[in-house]
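The complex appears here without one of its protein chains, the remainder shown in place.
Here is subunit A:
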Amino acid sequence: MDDTSQQILKYLTEVEEAAEDVLADKHQIVDLDVKRNMNREALSALRNEGETSSEKVKVCFGNMFIKLPKKTTREMIQKDQEQLEKEISDIRKRLKAKVNHLNELQGKPELTGYSLSPLSKDEMKAIKQMLMR
């Protein structure tokens, strides 16, 4: 293989790798969101069960069910939920840099206002008032 095709191949691999990276992260967000929603469903199920039923609930770990006290279960799930939230927002932050990198490799211009930090809620409310006119 001559030099130029060697170079093109290298460039294409680089782009593909970056794209793969972005896709993997996106997929991970989806997976984490699935987990988050399942946890949320569990929490509301615990809440809805009411005080009448027994103090313990069956929790599925891998391929077996373990009876655990309600309170512990709830705390456990809530902890897990916080962890998930943090992870998702971390990935989103990372994803931004990666998408930027991919765009750069492909020679696309940076998205406008991509690196801005968002306005706070109050500020946005004032701006919204103006945009809704």
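Basically, a contact is a pair of C-beta atoms (placed from the backbone, for glycine too) under 8 Å apart; a residue touches a chain by one contact, two chains touch by 3 or more; residues count from 1.
In this section, contacts and distances are computed from a predicted model.
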Inset, instruction - Look at the options "Mediator of RNA polymerase II transcription subunit 20", "RuvB-like helicase", "Nuclear pore complex protein Nup75" or "Nucleoporin seh1" and return the one that UniProt uses as the protein name of the missing chain. - result: "RuvB-like helicase"
Inset, instruction - Please pick, from A:Ile29, A:Val59 or A:Ile77, the residue that touches the omitted chain in the full complex. - result: A:Ile29
Inset, instruction - Using the touch definition up top, pick the residue from A:Ser44, A:Thr72 or A:Gln106 that touches the left-out chain. - result: A:Ser44
Legend entry - Contact set of subunit A toward the excluded chain (per top definition): 26, 29-30, 32-34, 36-38, 40-41, 44, 48, 92, 112-113, 115-119, 121, 123-124, 126-127, 129-131
